[in-house]
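Here the complex is missing one protein chain, while the rest keep their positions.
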Amino acid sequence: MQILIQLFHILVFPGLLFDVAMGVLLMGLNNKLVARMQNRVGPPILQPWYDFLKCCGKETIIPARAKRAVFLGSPYLGFVLLISVSMFIPFAGFIPVTMGSDLVVILYLLTFVSVCEILGAASSGSPFAGVGLSREMVAMISYELPFVLVILTVARAVGADQPSGAVFSLEGILAYQEMNGPLLFSPAAIPAAIAMLFVIPCETGMHPFDIAEAETEICEGMLAEYSGTPLAMYRLTHMVKVYTMSSLFVAMFLGNRFTGIVPVDILIGILLCIAVMFISAALPHAVCARLKVEQVFHFYWTVVTGFALAGLLLVWAGV
Amino acid sequence: MILVNYAASFFLIALGLYCMAVKKNLIKILIGMGLCDYGTNLLVVSVGFNPGGTAPIFTAGEIHPGMFFVDPVPQALTLTSIVIGACTTAMVLGLIIRIKAKYGTLDSTEIRRLRG
Partner (left out) sequence: MNMEHYPILAIISLFLGAFLVALFGRLNKVLRNLIVAAAVTIPLCLMIALIAPVMIGGQVIGYWMGNWAPVGPWAIGIGLEVDALSLFFGLVVTIAVFVSGLYSFTYMNRDDSLENYYTLFLMLSGSLLGLVLTGDLFNIFVMIEIMTMTAVALTAFRVDYEGALEGALKYMVVGSIGSTSVLVGIAMLYSQLHTLNMAQIAAALPDHQNLVTVGAFAFLFLGFSTKAFLFPFHPLAADAHAVAPASISLMISGVITKCGVYGIIRLAYILYQNINEPAVSILITGFGAVSCFICVTMAFNQHDFKRLLAFHSISQVGYVITAVGLGTALGLSAGLYHAMNHTLFKGLLFLCAGAVQYATGSLDLGRLGGLAKKMPKTCALFLIGAASISGLPPFNGFFSKWMIYQASFEKGLDTGNFFYIVVCVVCLLSSVLTLASFVKVAQSVFFGQLQPQFENTKEVPLTMRIPMWILAVLCILTGVLPWEVLQKLVGPAAAAALNAAGYIQGMLGSGAAAGAGAQAAFSMEIGFWGPVSWLCLLLIVSCAVCLVAVLGTAEQKSPEERHEMDRRAGRTAAFTRDGFADAGRILKPAEKEGHYRNPVLSGTTLTFTGEKDPKYENFFSGEESEYSQVGGGDLFWGFKTNWRHYFQGMRRWHSGVINDYTRYGIVALAFVLLYACLFL
């Protein structure tokens, strides 16, 4: 029975199925919201899901230059890895697996997801994919520094009165927030939260920062050679990543258990995820044009890192 | 007296390092390395020096109370170090001969195909 419950957590809620559903929902809402902000009607909310199904039905073409196993395997591996990351992030007090939810582990596993995408792109042998992956690498270097600083800030802010001085475990962070209220309400954490809000769209490759997939410049970049089901997997991975990052933000800065009543908590959690998505992804998408490669790097290493560093210094000073 | 030794060894090492850092000719750089070696050897052997001590060789009948030796260990170290220094010199000379044959020059500023 224990195993069945565990499996249910892993596969249905808050695991695989729920992740996919939330990913589709967030992405659909994102499209809709952006469209409304731009005075368009916008696609139906389930459009990403229709796109996914449509993609699955198409033929998969494997370029002659591609390394077949890597080309086909990496989208699936990436997706599975991402799902495993999302298992580490508690949602509404549920943690599918209790074995560990360390922020550094999450950071690295998220990197691994991007690496899978890069690997697949590299193995396609297309020069466009080559350009795309180099841009993805630059994007990764850009957002990783502020992300790291945010993680250190949160760990310090939560662990200030612990013997070890820092708490990297998400469970610990949640426990802290349950006792002391959301971290976002403490002034020292606000710059870090702002930095984190900027990290989300770049990590997920949302519009103004989607330098790696710039379709008008480099023909979808990394995805240039992909078609059919692998492409659908990439799209799905992308959607789930938006959800994963939003729920990570919620877990880090807002906490999980708000009322103690499970359905209400789940509802609040979903709403908060949508709010985070709206602020971090939909707003910049609607407002900005796509940045240039070096602009992304510059922006992240000056402005966003500045916020993150300010947060760390504030927490360090014990504000 | 022993201070002179220390000063000299310091001077030799400094001179050697100066040669290695400034001289462009590979042979001169090698000489610099040699100077460093000699300076170090001088330092090591001076460390074991006891003013008034005799050579650390036991001969029956010669030992009498109040007699003392210089420390033999640093002398052994120096010998080892000298041998190693000779090997180093031979090695570098061998390399320099090959480099001269290949690059056609002994100027260190022109032997820089590996850089950046």
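For this structure, a couple of remarks:
A and B are the chain letters, set down in written order, and residue numbers restart from 1 in every chain.
Everything below uses one rule, namely that a residue touches a chain if its C-beta (ideal position, glycine included) is under 8 Å from a C-beta of that chain, and two chains touch if they have at least 3 such contacts.
A quick note: this is a predicted structure, and the numbers were derived from the prediction, not measured.
Annotation: of A:Pro44, A:Gly165 or A:Gly181, A:Gly165 touches the absent chain (contact as defined above). Screening A:Ala21, A:Leu46 or A:Leu145 for touch with the missing chain picks out A:Leu145.
By the touch definition given at the top, subunit B reaches the unshown chain through residues 13, 17, 20-24, 26, 29-30, 33, 36-37, 40, 43-44, 47-48, 71, 73-74, 77, 80-81, 84, 87-88, 91-92, 95-96, 98-99, 102-103, 108-109, 111-116.
Contact between subunit A and the absent chain runs through residues 7, 10-11, 15-16, 56-59, 61-65, 67, 69-70, 76, 79-81, 83-84, 87, 97, 99-102, 104-105, 108-109, 111-112, 115, 118-119, 122-128, 130-131, 133-135, 137-138, 140-142, 144-145, 148-149, 152, 155-156, 159, 164-166, 168-169, 211, 219, 224-225, 227, 229, 292-294, 296-298, 301, 312, 316.
Please note the rule applied: only the chains that are shown with their structure count from here on.
If each chain is reduced to the centroid of its CA atoms, subunit A and subunit B end up 62 Å from each other.
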